[in-house]
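Here's the structure, in structure tokens; my notes come after.
As you look at this complex, bear in mind that one protein chain is not there, while each of the others sits in place.
Chain nomenclature is as follows: A, B and C, assigned in order of appearance, with residue numbering initiated at 1 for each chain independently.
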Amino acid sequence: MIKTPVIVINYKVYNTSFGNSALSIAKAAEEVSINTGVNIIVAPPATEIRTLASNVSIPVYAQHVDPVDLGAYTGHIPPEAVKEAGAKGFIINHSERRIRVDEIARLVIKARNLGLNTLVCADTPEVAAALAVLNPDMIAIEPPELIGTGIAVSKAKPEIILSTVSRIRSVNNDVIILTGAGISTPEDVVKALELGTSGVLISSAIMKAKDPKKVINEMAEAVISRK
Amino acid sequence: MIKTPVIVINYKVYNTSFGNSALSIAKAAEEVSINTGVNIIVAPPATEIRTLASNVSIPVYAQHVDPVDLGAYTGHIPPEAVKEAGAKGFIINHSERRIRVDEIARLVIKARNLGLNTLVCADTPEVAAALAVLNPDMIAIEPPELIGTGIAVSKAKPEIILSTVSRIRSVNNDVIILTGAGISTPEDVVKALELGTSGVLISSAIMKAKDPKKVINEMAEAVISRK
Amino acid sequence: MIKTPVIVINYKVYNTSFGNSALSIAKAAEEVSINTGVNIIVAPPATEIRTLASNVSIPVYAQHVDPVDLGAYTGHIPPEAVKEAGAKGFIINHSERRIRVDEIARLVIKARNLGLNTLVCADTPEVAAALAVLNPDMIAIEPPELIGTGIAVSKAKPEIILSTVSRIRSVNNDVIILTGAGISTPEDVVKALELGTSGVLISSAIMKAKDPKKVINEMAEAVISRK
Partner (left out) sequence: MIKTPVIVINYKVYNTSFGNSALSIAKAAEEVSINTGVNIIVAPPATEIRTLASNVSIPVYAQHVDPVDLGAYTGHIPPEAVKEAGAKGFIINHSERRIRVDEIARLVIKARNLGLNTLVCADTPEVAAALAVLNPDMIAIEPPELIGTGIAVSKAKPEIILSTVSRIRSVNNDVIILTGAGISTPEDVVKALELGTSGVLISSAIMKAKDPKKVINEMAEAVISRK
């Protein structure tokens, strides 16, 4: 079971997403998670998964895996690869790395068989509902036009979140719904929870922060304040 | 400068390509390389690069990188990522992970700027010559129909190797030319060198071997015998 | 409204799919449709749409369109292009031409705005249900492993059809459900209808037939016999 509310930190591939910086952000997330009790997941680049997974106790997710099995697939990353490196789950279909629907379906099933969790991204309420039929563990709604803008979808387009929640719930009662795209402030996090989602998917607000730990802590405090 | 003759071990993503097995094959390759003086390069999955690079002294290459820069590219692996993890170079355009020609061109230039080496794969002599114009460090000719078959291109289609060498040399005098696809025995390696190439790209013959170290050693001995 | 039961003939790009042969198959389909009253749709290659659409009265569909608008998209085929050529609808996500889920969603909406019909293909019951959420006009279930085999899914794997119908109906009451993959005989057609679908998607059984008109007629007669 994935504990909610949850904060997922998508490292993307910024210059802070690697090496010491990657590890130090994960350590900060771990400390905040322990102190506040808020579930925090970190999703570093593939090359950093093993280091993070062996150095922090919070869940590490891959940002993407390829829909292939073990075998002669040079340059691909099968789900088994990230599991072996210590990942507990992976993101699927992020708007910066979209894949086909048959591939999403296969990856969700495969993750289940491997004991890994899945976080599927969708760009519209309609697509979110379609993908909810595939029964991933989590779905994040991320209108691509707001990603990286610092303009939170929960503030700028609350109706998208509301519509996503209602459409998903008409086909799936269990999937955890997250708000992504532009989440930058504690208020954005509170708003995301108020609109009926169970957490947030954050990236640049933390990865580009002068003091990532401070931002993570503020986000977690915002989550607690809501409970 | 890349020392020749060279043996490149493409791990692909077999069940032996990860964790302890990945490391043990790299250690074996390192030992053989030190003992025989033959340049041996290992190319593990992205998730294993850092572990291998920090545990062996021979060069570690990525099997693939994405033609993106650092930034908001969730799930991608920019060249900077594999350099940071300790890679000394990367394979481009393997037949199991082909990319566009403009992307190959950009990656070769970017590798040069980052101080990384490039090994570009081609499926025909004509394509090999075209890609030689882009000045990578190495080009491997790998007829896809022979990959993984155990039927060495150097034995089954020597004319393809000869034609590749002659076509490449008509446009590029410097690039190191390798033979790939089906290389399974020490004889295949000798033949590849006799046909005018400077090394081999091997995968299943080592990754699926009962005793990978023995196979690596035989291959390296075959290389030495030729000198 | 699309009249059911319906037979959709996917021309694919066989040597019979072009020119006089393409037109003569469409003429045959038109005659059978008029004689039997069964709705028959033909889906020729893009280059044949205009000729067929201006020579037969039955609906002509495109086999694929690209998820782009009018503009600077060299080499793409926007929905507007096939409408202008006379198409009344298009196939989306055939297993030989899969696209991403966000693209499927956009194309279904765009088709609706342009007054075109959509037939979305799915490879599994689960994917079919997911895509049903996007409200296309028709969904065809086509297990890829049976396509072109002459082994009808309705005979070999009836449970897949049953599961598809029940999963789709749990999220969408309106979409027309078709059976595809391996449909070769009138019995296959009858079976498809008996299993609860409203028609078939056929290709090689007609396009590779010595006498396509005879096959089309037998299929239509089978449809009528069921009513």
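Note that a contact is a pair of C-beta atoms (placed from the backbone, for glycine too) under 8 Å apart; a residue touches a chain by one contact, two chains touch by 3 or more.
These numbers come from a predicted model, not from an experiment.
Across the whole complex, the hidden chain's contacts among the shown chains comprise B, C. Only one of B:2, B:23 or B:105 touches the chain withheld from this view, namely B:105. Only one of the listed residues, B:8, B:70, B:111 or B:129, touches the absent chain: B:129.
Against the chain not shown here, chain B presents residues 93, 98-102, 104-105, 122-124, 126-127, 129-131, 133-134, 170-171.
For chain C, the residues in touch with the chain missing from this view are 10, 12-15, 17-19, 45-51, 62-64, 68, 70-78, 80-82, 84-85, 91, 94-97, 147-148, 203-204.
In the analysis below, only the chains that are shown with their structure count from here on.
Both chain A and chain C are touched by no common chain.
Of all residue numbers used at the contact between chain A and chain B, over half are used by both chains, marking a mostly same-residue interface. Centroid to centroid, with C-alpha atoms defining each point, chain A and chain B lie 34 Å apart. With touch defined as above, chain C holds no residue shared between interfaces to two or more other chains.
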